[in-house]
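The structure appears right after this line, and notes come after that.
One protein chain omitted, others in place.
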């Protein structure tokens, strides 16, 4: 059992370090998420760059501080760019985060995702359905929205983390993060979050921003999820629906101070 | 003349059924609309999935409950994906909706649109200029914004519906829906709506969500347009411009109850 008190870098200290570094994050994400993911990184304190074509993706991954790859809206040119970028990040010793959006939905998507998994992502972030299927279990879901609770995916997350030697984050009502040995749950967020598209995809990019700065990918992932969870709570306090939640969430990501994050973090042993 | 009272499923009942089913809608839409279209579906109560590449578009259309195709930002790979998706939807007996954005603007665009029309969309939704040209009439417009009033497109809509054996919706200040035999006008919305990009494209996706649930495509289209029109009125009540309208509209789509929709619907015989 991992006690939150064992974190070397607390979420508040991680936020301070991330903002001080303002890391350049190379994001290859889907067309739905492009704008909100960039705005999430800017609001949180990082610098996003969206670059996908094989002609430059590998070169740019060596320049950026971290890479994030999201398979939401695939096509062959993009898959090729994703693989070259992952290889570039690996060659340069940069962390990279994989977001296996609806990887089970079609044969093409499953194959692309398997090719990316073979390139050893530092972190995998998905919803419960996505992680359950990656961990060898079954799910009733068909599209990009989760059909399972996070708790149902904890075992799959642990196996996946051990098999891939990486950190796995399952996000949902209560988030779960594990590297196979350590494991924590993060409370917070809002029921409005699944009603706003691409917030999960944007979180993947934020995990990249923290992983660019903290040497421990497990702790970086926890810090990113805590930042998101507390900002989500703050945004929901005044929101009247998904539309007003959207912009309030960006305000909240930017307004959070390290001290508030420290005081508000709800991290639990798992 | 169709009397609104002849609707088998009223707009309120349709909203209730759509939310209960939470249909998975396969959207192939343009880069401008991607985010707002997904947010529109989530706010309204459906589950969006954006998948376009030929390698998986046909397969996924067979899984989803309905397909929507919008030709706003075309290229050969996307046109190929659109055609395979439409064929997949047809093979699986799923409804699909075509949004012929500015189909008259270039030769390439007209050809792509003609190929899609040949695949028998269940519903066509466009602005007055787009429908007039599809119905064999002329329009002064050049870009994606309508240059004609909806009323001027009613005849073209009727001919197009008969020729294509489908439902045709012309949206604008007062919407017009026909299947060639039946016809209704829907009042509501706001003058701010054309000042927010891709609201028409997003409405196309919402028509897909209702068509996934209601067996009668004409009634499904009417229900989607009523949902949009009343939400538009509600959003406009407190909006100060296109920016504040945008997020208030998402809040309004989510907040509307079947009872309020029933009470506020303004549907007129045409």
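For reference, chains read A and B in written order, and residue numbers begin at 1 within each chain.
Rule of thumb we're sticking to: contacts are C-beta pairs under 8 Å (C-beta built on N, C-alpha and C of every residue); 3 or more make two chains touch, one makes a residue touch a chain.
Bear in mind that the values here come from a model prediction, so they are computed numbers and not experimental data.
Q: Which listed residue, A:14, A:51 or A:150, touches the chain dropped from view?
A: Only one of A:14, A:51 or A:150 touches the chain omitted from view, namely A:51.
Q: So that we can see where the missing chain sits, which residues of subunit A does it touch?
A: 24, 31, 34-35, 38-39, 42-43, 47-53, 55-56, 59-60, 63-64, 77, 246-252, 254-255
Q: Touching residues of subunit B against the unshown chain: what are they?
A: Against the left-out chain, subunit B lists 30-36, 72-76, 102, 105-109, 142-145, 194-198, 240-244, 246-247.
Please note the rule applied: only the chains that are shown with their structure count from here on.
Q: Which integer distance in Å separates the CA centroid of subunit A from that of subunit B?
A: Roughly 33 Å, centre to centre.
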